[in-house]
Each structure stands twice: as structure tokens, then as C-alpha cells.
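Note that this complex is displayed minus one protein chain, with the remaining chains in position.
And now, chain A:
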Amino acid sequence: MRSGSEASQERVVEEKKARMNSWKDNVSGYLFIAPMLIGSTILILYPIVASFILSLTDWNFVSGLEGASFVGLDNFITLFNNPVFLKGLVNNFILLLVVPGGLLLSLVLAVIINKNVYFKDGFKVIYFMPYISSTVAIALVFQVLFHPSEGPINQFLMSIGVENVPQWIADPAWALPSVMIIIVWTQIGFQLILYIAALQNIPPELYEAAEVDGASALYKFRKITVPLVTPTTFLLLIQGIVHTFKVFDLINVLTEGGPANATTIPVFYLYEQAFEELKTGYSSAIAVVLFIILVVITITQWFGQKKWVNY
């Protein structure tokens, strides 16, 4: 009897303790995430909702709130009839070509560096340097390097006998390829490092078995390396695509979208419309389109991953 009541008393104490604990857990749990949650709600979640609402208005924020009017989907209709925006979208899709090209180059370099060189870490550092360097500084350097008549690149090309050297960023036909060269150059280090990490996870027995069968280096590359790094390739592919939609710094410093809109892309057009033309509603519509494109790409990542990635 006595022991029974003692036991139940103990249970009550235990439960009380547990309740105290879970109460304490809740309070500390919320306290710990509060800054993060409040900050991102105010600075990220609220603005994305606001972007959607603003995209339905005609408004210049300098004119104050009373200047705003609801225009439905008009901004989107104007946007998809605007030649500069459409040109920007086309340019952005051309820019996507840097992704597969850069990935192949990075993978080949990664394979060489991973197994076949001394001072592996040194090579990682070399190829990673452009990635961590300031885009503004890089853009300034390439502005001079690409100088049509006196730049070192063209002087070199002329000295080895190339006639009709490209005018690089001064020529509408060459401006976008010039930007693409710089993007590949800055991104290689990042892709290389992820590929090296992936290569280290491939069991060496696979290569040993292939060698016993007399497989060539190219065969091993195509049949073992490429398939086994597909998860990384997929990740890099998606991130590379997303990155091309965000290359605002390079465009703004190097070409300002020119010449003749040859290098304009939607983020640059967004910046011009928002902060130079002060078209708040219209630029929000661009933001919404950009957001939707990137969300679709990200969702593709989640679903596509399961379909063609070999784990």
C-alpha cells in the first residue's frame, strides 16, 4: 500500500519533472531560433510576398503610396512584349552553355589532379583563386585584357598572325562569349573541388578491376568516373544554371548590358528598371518571373535527382 502510493508519488514527480523539462525545452527552443526566424521573416519572407503584390501594381516608389494603382497582369504583358527583356532571356539561355562546357573541363582537371600529380592541395588553391576573388576586380582586369586594339590578348593574337582579331566586349557578337569565358574561369575552382571530393568516394577496386581487364584510360573515364560522379554533376548543373541567372556584378561592371543589349540578362534589366527607371511595380514583375524560373529549376532538382542520378 505504502510502496504503491510512494511509487505513484514518484510517478507524479517524474511527470512533473518531464513536464517542466518539456516546458523548458519549448521556451529555450523558441528563444534559440527566434532571431533567425524573426529576421528571415522580416527580411526575406515578407519581401517575397510583397514582390508578388507589387508586381500587380503600377507604382513609382518616389511618388508615395497614393501614387500606386492596381493594374492586374498588365506588367507581365508589357514585360513579355518588351524586346530588351526578351533579349535578356535569350542571352540568359545562351549563357547556360557555360555550364556543361565548364563541367566537362572541371571534371577532366579533377581526374588529373586527384590521382596524377604531386602537391594536390597546391593545385586546388590555384584553380580556386578566381572563385574567391572579387568580381569587380576581375571585371576591371578583363576590361583591359580584352581591350580591342591595345589589350594583351589581342596583341598576342596579332603577334602569332591572327588577322581580324575579335573585338571582345566591344563587339555585340563577341560580348556574350567574352562574358562566358570569364564565368567559366571563375567557376572552375568551385566545380573542381566538388568533383575531387566526389572522386575520392569512388572505390579504387573498380578501377583496379578495369585495369586487370586491360581497359584504356578513356574507357575508365567514360564507364566508371562519369557515371559515378553523376550526383555531383547534377548538383553542379543546377547550381551552374541558377548562377547564370544571378551574374549581376560581372555584367554591371564589365559591359552594363551592352553593346546594343548584347549582354543584358533579366537580373540586370531588373536592376535598371528598379533603381534607375524607378518602376517599382514593373520591376517587381521581373522579380516574380525570375523567382518562378529559379523555383522551377530547384524543384526539377528535387525530382530529377531520383530519375537519372546513379547512386
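Quick notes
Basically, a residue touches a chain if its C-beta (ideal position, glycine included) is under 8 Å from a C-beta of that chain, and two chains touch if they have at least 3 such contacts; residues count from 1.
Keep this in mind: contacts and distances are computed from a predicted model.
Set against the options "ATP-binding cassette domain-containing protein", "Carbohydrate ABC transporter membrane protein 2, CUT1 family", "Na+/H+ antiporter subunit C" or "Cytochrome aa3 subunit 2", the UniProt name belonging to the omitted chain is "Carbohydrate ABC transporter membrane protein 2, CUT1 family". Per the touch definition above, the residue from A:Glu66, A:Asp121, A:Glu163 or A:Glu208 contacting the chain not shown is A:Asp121. Residue A:Ala274 is the one among A:Ile202, A:Leu228 or A:Ala274 that touches the chain missing from this view. Contact with the chain that does not appear here is found for just one residue of A:Ile77, A:Val90, A:Ala137 or A:Ala260, A:Ala137. Of the residues in chain A, those that touch the hidden partner chain are 22, 24-26, 28-30, 32-33, 35-37, 39-40, 42-48, 50-51, 54, 61, 112-113, 116-119, 121, 123-130, 132-138, 140-142, 144-145, 147, 150-152, 155-156, 159, 185, 188, 190, 193-194, 196-197, 232, 235, 239, 242-243, 245-246, 248-249, 252-253, 267, 270-271, 274-275, 280, 283-284, 287-288, 290-291, 294-295, 298.
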